[in-house]
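Note that one protein chain is taken out, while the other chains of the complex remain in position.
Note that the chains take the letters A, B, C, D and E in the order they are written out, and that residue 1 is the start of every chain.
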Amino acid sequence: MSQSQHSTDHIWDTIRQEVETAVANEPILASFLHMTVLRHKSLDDVIAFHLSSKLATSTMDARTLMELIREALDADPQIGEAMRADIQASFDRDPACTTFSTPLLYYKGFHALASYRIMHWLWQHGRQTLALFLQNRISEAFTVDIHPAAHIGRGIMLDHGHGFVVGETAVIEDNVSILHNVTLGGTGKETGDRHPKIRSGVLIGAGVKILGNIEVGRGAKVGAGSVVIEPVPPHVTVVGVPAKIVGMADSAEPALDMNQRFDCRGR
Amino acid sequence: MSQSQHSTDHIWDTIRQEVETAVANEPILASFLHMTVLRHKSLDDVIAFHLSSKLATSTMDARTLMELIREALDADPQIGEAMRADIQASFDRDPACTTFSTPLLYYKGFHALASYRIMHWLWQHGRQTLALFLQNRISEAFTVDIHPAAHIGRGIMLDHGHGFVVGETAVIEDNVSILHNVTLGGTGKETGDRHPKIRSGVLIGAGVKILGNIEVGRGAKVGAGSVVIEPVPPHVTVVGVPAKIVGMADSAEPALDMNQRFDCRGR
Amino acid sequence: MSQSQHSTDHIWDTIRQEVETAVANEPILASFLHMTVLRHKSLDDVIAFHLSSKLATSTMDARTLMELIREALDADPQIGEAMRADIQASFDRDPACTTFSTPLLYYKGFHALASYRIMHWLWQHGRQTLALFLQNRISEAFTVDIHPAAHIGRGIMLDHGHGFVVGETAVIEDNVSILHNVTLGGTGKETGDRHPKIRSGVLIGAGVKILGNIEVGRGAKVGAGSVVIEPVPPHVTVVGVPAKIVGMADSAEPALDMNQRFDCRGR
Amino acid sequence: MSQSQHSTDHIWDTIRQEVETAVANEPILASFLHMTVLRHKSLDDVIAFHLSSKLATSTMDARTLMELIREALDADPQIGEAMRADIQASFDRDPACTTFSTPLLYYKGFHALASYRIMHWLWQHGRQTLALFLQNRISEAFTVDIHPAAHIGRGIMLDHGHGFVVGETAVIEDNVSILHNVTLGGTGKETGDRHPKIRSGVLIGAGVKILGNIEVGRGAKVGAGSVVIEPVPPHVTVVGVPAKIVGMADSAEPALDMNQRFDCRGR
Amino acid sequence: MSQSQHSTDHIWDTIRQEVETAVANEPILASFLHMTVLRHKSLDDVIAFHLSSKLATSTMDARTLMELIREALDADPQIGEAMRADIQASFDRDPACTTFSTPLLYYKGFHALASYRIMHWLWQHGRQTLALFLQNRISEAFTVDIHPAAHIGRGIMLDHGHGFVVGETAVIEDNVSILHNVTLGGTGKETGDRHPKIRSGVLIGAGVKILGNIEVGRGAKVGAGSVVIEPVPPHVTVVGVPAKIVGMADSAEPALDMNQRFDCRGR
Partner (left out) sequence: MSQSQHSTDHIWDTIRQEVETAVANEPILASFLHMTVLRHKSLDDVIAFHLSSKLATSTMDARTLMELIREALDADPQIGEAMRADIQASFDRDPACTTFSTPLLYYKGFHALASYRIMHWLWQHGRQTLALFLQNRISEAFTVDIHPAAHIGRGIMLDHGHGFVVGETAVIEDNVSILHNVTLGGTGKETGDRHPKIRSGVLIGAGVKILGNIEVGRGAKVGAGSVVIEPVPPHVTVVGVPAKIVGMADSAEPALDMNQRFDCRGR
């Protein structure tokens, strides 16, 4: 059992209450919610059960995956803590998200990130082949292709989820918000450090491609559909194919505001 | 049984004939086609069976989903009518689509839209949690993330299907054609009316992002890859990141012509 | 048994050795790897088993699909040879790919291309309905929508895999590299030759849309996020929405170098 | 909806209460009980769902079977009434059975009999092939092989369930109790009326074989392990291989008392 | 392909016709019958598909089993011939069996015997562990426990199927009929030849136990429920616990007549 489950777990307590209400109101979901949430003793158990439901196939048994996920959560309590911060991030930043149980149960972006966190732990502990297997399953189940070696902080909101591609040496710091279809890609076939570094507080719009070992500075905003091939200074807004600076970001941490609009009059 | 099944149902009659021919020609599909189409008495029953096959999981039984879909189709005959108009739209506008049964059975875009129509009915009838569950399943199964509260008219062609993202307060009127990877997104984390309004006859190219509570006027055309952050007048063509007007649309209803090219010489 | 399995099959021999090592190192994968790889006598058998695991559904039995895939592989040995060339392409061009078994087992792009090759053979042999069924399954399982009539050469690397859309009359020659979310689309609703022709050695970046019956010449490079609506001469680099020539490609066959960066100073 | 569901259905009302208590007490069963019982509107719906769960296979979809069972229950309300009488019989006669929900959910004998009642209706309505399919599934799922043409009354307790074999022209009247491994067999390969007739109130012990077109009279008792090849008069007890009369039955309706002992001193 | 499939295969031709009629008459079975019968090219393929459907589990893939069964059928054509003789036996001797497809598709006794024939071939070819696996699956799926080393001839009717137990050194010659719940058991814990030898033409009634290395002579009849612990001469009828001779059998080959009655007046 991870440390995060000791004493009080506010998110878990709230989720149980939310789910009990949902069971009472929606008989069709009662079976799913009992099996996935209510019969478990901790949020870590719920996550292990729910992700294994989504990642299992006819050739990889759900029981095996569930145990594997628990092994990681038990070994490193920081994994569970990062997942809680991701749930909190969706709750805080997504106006359509009004409960903690919504991202836990229904947000593909959360499922992909949570699965990445397990896969990354495996990679760090020398289990490369198993990590590759999971990378494929995450790509199939959630349309998200994150290299298991990539580093991703906590408090990440991956909105809508699909189409996210992250390369081997990419880094994403804490408190970043990323819309769908974003690529943090490398370039060329040499190995070595070749992928973007996204600093904290950054907001990346839908369909953005950031290519090569370049930095997107703290609190920057990248407008939807942009292709970024040069470093982005902190706290600016960039837009276009290729992306150009069009002004300052409209807040210190655009990730928290989720304001995806940009003013191009200065272009 | 929905009203649309009464008296004659031309699309259903035609589909049965098409499928009987397919069974005779392709033994490998006979089992699937009998189970999914031929043993049923109405098109609504086929849709309920087929969508439930695609949306069921190890934690949500196909029987439960099938009954739920039928409940919606029985309660509101306009849902089935909208689905028929969507089938007709693919038949009329997609040169690769030569039968009614092709979109019904094989077009992911149709499956996603049809599932949205059920989910939207649930949302309107106070079953928000169940709608969220379906939103997740539609996202996983079809890579389409439509908020259940969004309003979408009939006669919609969602070509290729994947990557479609539609926000809570978006509106799509009748007879619109939308390629893959299109986003009708909000911006910011305030609630309220914050998503695009797409008027009838519009054609939206692949990869387009339209952000904020802005209107794309009747019969407009948005070129592939564009990012639209300002209102688009009726009957013009816009292109680019961010999108600019490059000319008039080449027909009154670009959605019906599916001409995705645009002339940029005037830019 | 296809001709490619006779005498020596270097890729198959290497894959068996790689997988035996993986089984010894990773007990959780042993079951999957024995079932999928080690119990089989040829690479063709492995491919038939593995693809059928991924394409089967509750309404289409895995046994039926496995036999169908074998039927194609046995009938036309060039299909298996093209698959081997695709595996070799990922091994040569992707710095994160260090074994032959990785694309075979875990690369969604390879799975989608391999499934296309089976589907294309069916289409060529008059089994259109079955090809449509598979087109839908490939779209659902891998988020790749290739029309079964499209022509695709060998030695193709489809990196990350998801979001690839290829129209009916498109042609992709040998030794092309294509990132995710690329569209080779038609335009308009007339039938006839209406999709792009991609010549050998081309590199197409993430999110590129190429629209209409236009040619992208040998060894050209198309920058990420570009929308191409005019022919691209050989050996140039094009970028933008719409795409413009920004210089010469930095090598004779950009597909082999995978250098996705581009220099826009000349724009 | 069958007539038996109109107005009040005491057994259904009681079962719902019992199951609600079970859900509250046993979280592990909550999912199963919600899916199988609580989300349904009538006992007929529960039976259709539960039997289809048990009879479905990888080649016969649960949805198809559920609809078939409902079709029978809707067409002939006497089927549902007979099932209720069977539930009541277990409740009245089996000291280990203290709730109505126990036979409904957990007694293989009830499941086999209920499935027979559906199969018999199909046989009577000219659907012989489908009845044969179900006969096989009932045999596999419950180890009970009843010919679909056999006639079986209501208020039957089939205790423990397995090994029951009933031939084509057998008749079992109302209020009979039958232990496991009982055979009502024919003999010879001629067609025609060739199987036993069991009158009301009879108790048949474990492992009994009754062979040929012979009558077991009202209120008779057949001791465990007996082989009966001659008619049995009313209200006697028979025992042995072959069975002989050893005395009078100890009550008017041995089926209701379930006293399987017999006194052989008179033999 | 086994030799038995060459040139004409009367049983297969007839079964195809029967099944085509069934598909036309019973839409609910069309899917099952197409998948299991009509899409295949030979009876051996049907058997391999059908048995693998019944023997597969969540931990043993149906594709693997199907290939294994085909391997045996291809290697030894006598296996397929024995299966055809078993089908013919049910057709000839069971008055309730009026088509060849009935035992093939729906008789558990046939499925158990056919599975035994595959398992026996494996045992003979040194694959003991795999044979033990199948022995367990046959026991679970059909309630029949035959030791893989036992020898069983052709033209066997195993009526109703369940409860059959056959020990390691038992022999059953051709043209024997066996009702349900029959045991051919050993006794003691020494190894060596210790099970019954059943000669041709014998009829064994329901629930019979024959124990030890004793012979039941040609054309003998063993009455239902008997326990046989001494050799039975040819052409007699034995009955009782323990079994005694009660007269001559009423035909030369009781197995063909299926007259399970016996006259005990001489006892």
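Convention: a residue touches a chain if its C-beta (ideal position, glycine included) is under 8 Å from a C-beta of that chain, and two chains touch if they have at least 3 such contacts.
The shown structure was predicted, so the numbers you read here are calculated from the model rather than taken from an experiment.
Peer 1: So one chain is hidden, and I want to know which residue out of D:Ser115, D:Asn175 or D:Ser226 touches that hidden chain in the complete assembly.
Peer 2: Reading the full complex, the residue touching the unseen chain is D:Ser226.
Peer 1: Check each of E:Leu38, E:Ala85 or E:Val241 against the chain that is not shown and name the one that touches it.
Peer 2: If we include the chain that is not displayed, E:Val241 is the one touching it.
Peer 1: Contact with the hidden chain only, please: which chain D residues?
Peer 2: On the chain D side, contact with the omitted chain comes from 22, 25-26, 28-29, 31-32, 35-36, 53-54, 56, 62, 92-96, 102, 105-108, 141-143, 160-163, 179-181, 205-207, 223-226, 239-241, 256-262, 264.
Peer 1: Residues on chain E that touch the omitted chain in the whole complex?
Peer 2: So the residues of chain E touching the missing chain come out as 57-61, 64, 68, 127, 129-130, 132-133, 135-136, 139-140, 143, 145, 147, 162-163, 165, 167-168, 181, 183, 185-191, 194, 207, 209, 211-212, 225-227, 229, 241-242.
Peer 1: Where does chain A touch the missing chain, residue by residue?
Peer 2: 35, 39, 49, 52, 61-64, 66
Note that in this section only the chains that are shown with their structure count from here on.
Peer 1: Tell me, please, which of B-D, C-E or A-C gives a repeat of the B-C interface, judged by over half of the contact pairs matching in residue number.
Peer 2: Repeat of the B-C interface: A-C.
Peer 1: I need the residues of chain B touching at least two other chains; which ones are they?
Peer 2: 28, 31-32, 35, 39, 61-62, 64, 143, 162-163, 181, 207, 225-226, 241
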